[in-house]
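Have a look at the structure below, then the notes.
For this depiction, one protein chain was excluded, whereas all remaining protein chains were kept in their positions.
Naming follows writing order (A, B and C), and every chain is counted from residue 1.
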Amino acid sequence: MHVTIEQAETAIRAARDKAAELGTQMCIAVVDSGGNLKAFYRMDDAWVGSIDIAQKKAKTSVFFGMKTGQIGQLSQPGGSLYGIEHSNDGLITFPGGIPIVDEDGVMSGAIGVSGSTVENDDAVAQAGAQAIGKTELPAHPWRT
Amino acid sequence: MHVTIEQAETAIRAARDKAAELGTQMCIAVVDSGGNLKAFYRMDDAWVGSIDIAQKKAKTSVFFGMKTGQIGQLSQPGGSLYGIEHSNDGLITFPGGIPIVDEDGVMSGAIGVSGSTVENDDAVAQAGAQAIGKTELPAHPWRT
Amino acid sequence: MHVTIEQAETAIRAARDKAAELGTQMCIAVVDSGGNLKAFYRMDDAWVGSIDIAQKKAKTSVFFGMKTGQIGQLSQPGGSLYGIEHSNDGLITFPGGIPIVDEDGVMSGAIGVSGSTVENDDAVAQAGAQAIGKTELPAHPWRT
Partner (left out) sequence: MHVTIEQAETAIRAARDKAAELGTQMCIAVVDSGGNLKAFYRMDDAWVGSIDIAQKKAKTSVFFGMKTGQIGQLSQPGGSLYGIEHSNDGLITFPGGIPIVDEDGVMSGAIGVSGSTVENDDAVAQAGAQAIGKTELPAHPWRT
């Protein structure tokens, strides 16, 4: 199953509420399990540069069925995935992208958030993912 | 003024309602006056290929302060703007993109819709633009 | 010889004055004989979409040592250069790009203008080119 637009809206609402609670201005993107954009929301006064980063975080996360920060730990100089950011028209591998996984462990999409510190970006993405997903650890990395 | 996220959501809701009325599945994009994405909404079962087209229609419309179909009439073989689609990383010049203009004639953004016939795309974009804009004919093509 | 920055500024000033005389808001680009940007000027309220088109017109013109409109006559369906716009990261082949050529017939660069009708774009580009060039017909299509 792909994430539905109703789910995407629920995730964005939860993410937006968390962002407001933190006093931040965020770009929030939801992609389906094919990495294709489902919904996008840019809060007023959010950084323009975050439009692309939020989407790339969501794509990166769904492309590999991992949180973006997990990939970033492997892509450092000397790491096993060093330079992976050059693939797929650009990946973003620091925190803020999280898979959306259902109760059967099937990944239906991902959420990506950008606009503040990576800690805040990650917290806002978590709030969004948890509103519709059961875990961030897919048993099945890909399913359409 | 750029389009606000509240306005963008109002436009998308109106466009979505029109799409449902027409029995179509649409991608709906709203960009600000600089052509940067503000909000995006993909209805379930909409064409994946429409994700990019909806965004390009919105950008094309705000880039020149015109409905996309007006540009398309000039870009036909032998027309004065033949080949303009090769600029700006790709333009879409058939109907479905409409500027959002306030009461002072200032363009604050644009809406782009893709997913059905161009007639339906245009009707859905109109519904969205009219929900927050006053006219589709900006007096000022770009605010400073 | 490449166009100098002093010449580029002279050309832009002349183009800007012509644009003001015509009551238009233009983007004006000057490139050197290698097609690399030398100077760029966007009048207030000019179309955002014209930023790229003005630069592409200047590049297209210097790439082939012709006015852009001349190439556009050959790139129509059935024409000998049909589809040439797909090369070089995108060409623009309607009027508004003009080579800058010195008294020895050497092309030192080109000017590209976008922001109004192609007639106005071409007139403004002409004003700019004539301020520093002697003819629009290079004897030597390329020289650094």
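Everything that follows uses one rule, which is that contacts are C-beta pairs under 8 Å (C-beta built on N, C-alpha and C of every residue); 3 or more make two chains touch, one makes a residue touch a chain.
Bear in mind that the values here come from a model prediction, so they are computed numbers and not experimental data.
Between the chain not shown and the residues A:I92, A:M107 or A:A129, the one that touches is A:I92.
The residue from A:V3, A:A39 or A:I53 that touches the chain not shown here is A:I53.
Considering the complete assembly, subunit C touches the hidden chain via residues 4-5, 34, 36-44, 48, 51. Within subunit B, the residues in touch with the undisplayed chain are 1-2, 4, 32-36, 143-144. By the touch rule set out above, subunit A reaches the unshown chain at residues 25, 44-50, 52-53, 56, 72, 75-77, 85-86, 90-94, 117-118.
Throughout what follows, only the chains that are shown with their structure count from here on.
Here the CA centre of subunit A is 26 Å from the CA centre of subunit B. If you average the Cα atoms of subunit A and of subunit C, the two centres end up 43 Å apart.
In subunit B, the residues that reach two or more other chains under the touch definition are 34.
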